[in-house]
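Here the complex is missing a single protein chain, while all its other protein chains stay put.
Which chain is which? They are A, B, C, D and E, in the order written, and residues in each are numbered from 1.
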């Protein structure tokens, strides 16, 4: 895939205006308040696996509306976790299987891997276990992008973002997870979710946001040629009357607005040949991020981005943070 | 597309055994009884269109669970309808726009064009207006094929088939539609629905079933290379543990079983190069059809089948039927 | 498909210079004079169809050179036609079957649906019945775009445009069609034909021109990536010596030049993701249109454009025009 | 491309029945008689090229109906030609440029390279110069396969086969070409033409027939997935009413029938992964060939077949034949 | 992807004859003897990673010809390894990064992940670090499949299989790895390698062979439509003269012959829609396997096979084996 978006020098400066609804904060405060009225109801069953180096729990908690959301909680067996990395999954995938999430536990961190409700039924590598028990009053295009999209109240991602915010609370309930030691993490949709959660909570240690989706919709719909953004184009091409309500809904879910509210440190990544989450949309989120930030640029990659190499950078960052904490606590010279 | 299924001579004799659940009839009797407990609640609003040759009503009725289902009712303005053709729509499409359904009215028949709940959000030519207000407790593959597929009670097509059965009742409520003069009709998914309705009702005049979908699932999953059958393969490839419940569910929805219960006259069509609804699966339904039947074979076509030419044959058949009625009533010499 | 042409704000202002041959008008006047020397020789056979709401005639008239051109004439049976919509067909298609053209008759207008000579042999949905009994003295690329393209005199579209101009005359011969009440209409190639006819006749009531083809060739050959324009590129890639005569020929057929001569009211449509008839080429024609004009922009669509929704706008426009006429005649208060 | 046709052992025995029209010979005798009434009218202009090793003539002769057909005649400059190889071109191509046809002249043979009328307008590597000045009374699919296909009298290949038969006569008019020393040669369409010419003439020295097209149509239409056979499927898919006349026409052009009448020696080639001219259709022609014959099988190739390696075998065969002639004439010991 | 190979019931019985060169064993004994003359020269550098739960060594050993081969050796930090799983990589991939191989260590087993020489330069997810410092005396198709394929002595896979056999020796040099506790493991190419190693060594505990490649070449070349087998077809299509030496070479590398010599227990997996390693070729290897064996069949999957679910079965099998060992040693009741 050749380059197709702005040149890197322009990307480095690309910070489009945000077109934010006046009641953005009210909407989300109301949403979280509503959600908070339902108890978290965490049910965690230890799973006996041959993975003797970790403990595995099959976790179920009450997400939006009290709907059950499945997750894996995986912690090092031989050490107390340094913290917990809450992991959100890319589009179409689910939480997969425990043995697929051993990086953070092996690095001394627990991880909570949250299903994306309704997803995971078509990913051979990463199946899921959680349904989305909400239907819609209107037709949708196949996939999740247009489910309930006619109003912010009914949009699929409202439910998913609330699940994700609450997953952080779930993480804090796990034994030995120290307070204030939660990192949110994900790639593509998972990165978009992590970005949103960081805009909705102020108690995170860090956010790892790889090639994030769900950001700068207006431009994404114009230039993304692969992946899930075109599902929205498909709906609007069929239901030619819906542009206004759809755009209004999306304005409550645009990653730029969440980034502008984030206070934690972020490590972003972006790939310059990524036609699914085009680089200008990623930089749009990055440049609005209000906290500390850094971005890794992968000039030769498509949507896969840095993959394992990005994980290595995240591991290094985690170690730095752990060292920093240890230092502050006087545990290291 | 070259030929890929059995040779025509074998297709002409292809009548696979049916592997029917023992409680198939109980399941559907129970389903229809449950549905019948909800009043039909037909709301029909005349629509003022420039189409002066017909009357158009924007119809809403209570489908499964009382969920609102949208339809168009279009009748000739200058004559009393000879009957009503209830039209079901192909996969991804919705009821579209009134001016797209003028064939039957111009031939003197009213038509009721029913939305397929939840569909119509990605078809530029045939948008829909009806949601499917039911979520799922499990992940699904994108599209409708695997929605709620883990049990017959929750499967999407249970709701859609009930809507379709009730649409016939709706048709009989329309002014001037003579009793016993309802034809069900559709292509692909619409053909599969018509076939199912004909197996669930005994008061139809005829069924026009073009390149029907939803029939002989076992073989279809093995040989269909395009269209919606592969959505189920996708789910089973991801959720490798679900073959048993999925196959059990599908056994309550297989068009062969409905065909075996049909008592009305059917006009089928089949296309020999159709990789979406392979010809052997169509002949499987056809050969089990218990009523009068005839099949048009399109040897050179893919899933489009006979298209307008098939409609011409259906129009001719309708005229024969109208003449037959007239004769019986002594209206023609 | 992402956006690929100019931004909408630039499209709104895009009015490229026209590079018109000096004898453009002479060429077409001569062509029409030559054509006029052959009697129209309309032969219309009533067709007995089950479509009792309309009358159908299988029409044959003498097109360019007296060659027989087939058409359907379909009129409301119960009312006098308010006028006649002459319909031209998109590339590869023919007049199809009568039941596929019921919109205008149901709206009270007759319609004449003209075959595109030589086309309709590869469209499963819209077959044709008319040959093009003219060969060529030179090789061509498959398809019609390069047939006879080495001189304006022998170019395929000269014959087709003449057929189309004469189809309007045919329409006026049909019983009950009021004088001055002819609308020309079509999408893609059909839109290009309608645009040309409107430049060659001054007696039309209106022109409905959807996503028109055959316009602003120079740019279209540079940016269209799908559809028939690339046939010309293919010829020029093979016969590298022919650019000059080919470009000269096309200059006699460019929709911009016809638009600049049109005097009737036009309703255009354009789709912003249309790689077959790119939006800048459509706006090029639109901005040169010399009569009243309006354009519907479909921002999310590819070449399908507005489809049924555009037809609804055309129906509404027709009704307005009918009302206007009625008012002028004192038939409405 | 994997294997897709019969296994080689079955191919070696595959000799389907021929379903030949009763008047096949009458049709072709009449056709050739009609053609013979028009003088050959060979016009050959020496071309001054930098190719000093050969003489090049730009030849034009009267083909079917006296239509001008272009050809190159290229002969060794320094020796008398051993004979002449008449070369027919594959689908879409034309005679190209003189420097592309130097193999036979360099081997001591002249060559006459005949344009395929109407083709050569879309082949960047092999452009043509000859039109097909015959139109059609019916629509066609793009390409030449369905041009005039509704009757054997009007079918495109009748004209092309007559051109090809006459090209042999043209070859005999060239200076120094010894009588009885004409070889016909071609690949794909060119092979189909050579096969046909060999069935229509009894004065050939040999025929080189590579991966021949235009043979065993019935099966080819069922299994060919690429190339020109599907053009016919496309017509029949659109014009569903035409199967009978189309199949009747093709029965006059099936290479099996020509092969069964051939008396000369043939060198065939076939490729086992050829989805354009499937191996069973090639073997069908080969097994019916009535003269001496040999076939080279390329087990790993698709439609390209043996390419240069097959040419090497033909060159070797030519040398054998030249030696044989020399021996018979007492020119070699 | 629909089914395309033999039906499962036939696959269950599919055991084709082996066409084995007489000196197969001599060739491999000689090869291994030659290899053994070069010291293993293991150089293992501890790597400081943030993965505190494991120890990581960057291993380099002398493979075929003493060429350096890179590997990761990863062992549980807190426990003595139960054994070592030697992992071979699928086509195009390399050893990747340490954090991508944590499953076996977390289950208490060490793992040695061997680079496939020359590969890993085009896999974004699994890059490699090892070159193949041997050129070829003949042209090859891109990729590794045809490198040196003109004789068994020079074939790429001779070097790779020797590396793989020696990797087992490397594993036994690692601290704490108990003797006789080596499992070989891999998918696709990795499965083919594991299968070969199991045929060349008699000291393995088990072999995990997923959707193995490099097996039953004759059939694979005829039916595989994706993946690396077609590289060989490509060479033979270009170099039409090489079939004999190529087939001879492949006969020394066919997985069926290695399977027939294996004495250890195997867990195979096969996917029924796998066009890269078609199921009949996998069953061919499986049915010739001479040791204990079991096969998991994934009926809905393509080449991805069982993925994480297959790993779960392997983990369970490992635990069984560990328990069995413990029991034998009297460590468990």
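Methods note: a residue touches a chain if its C-beta (ideal position, glycine included) is under 8 Å from a C-beta of that chain, and two chains touch if they have at least 3 such contacts.
Fair warning: this is a prediction, and the values are worked out from it, not measured in the lab.
The chain not shown here is in contact, across the full complex, with A, C, D, E. Although one chain is not drawn, the whole complex shows that of E:82, E:183 or E:235 it is E:235 that touches it. Within the whole complex, the absent chain has one touching residue among C:237, C:260 or C:290, and that is C:237.
The hidden chain makes contact, of the residues E:21, E:66, E:131 or E:291, with E:131. For the chain left out of this panel, the touching residue among A:14, A:283 or A:298 is A:298. Listed for chain D, the residues touching the missing chain in the whole complex are 49-54, 76, 78-79, 96-97, 99-100, 102-103, 105-108, 124-126, 301, 304, 307-309, 311-312, 315-316, 318-319. Panel shows chain A; residues 1-3, 273, 298-302, 304, 306, 309 of it touch the chain omitted from the view.
Summarising the interface, chain C meets the missing chain with residues 222-225, 233, 236-237, 240, 243.
In this text, only the chains that are shown with their structure count from here on.
Looking at chain C and chain E, the chains that touch each of them are A, B, D.
Traced through touching neighbours, the fewest hops from chain A to chain D number 2.
Relative to chain D, the most remote chain by averaged C-alpha coordinates is A. Chain C and chain D, compared by their mean Cα positions, are separated by 41 Å.
Centroids built from CA atoms put chain E at 36 Å from chain A.
Averaging C-alpha coordinates per chain places the centre of chain D 51 Å away from that of chain E. Multi-chain contact residues, meaning those touching two or more other chains, occur in chain C at positions 124, 301, 304, 309. Chain-to-chain contact here is organised irregularly, matching neither a line nor a ring nor a star, and falling short of all pairs touching.
This structure has the following touching chain pairs: A-B, A-C, A-E, B-C, B-D, B-E, C-D, D-E.
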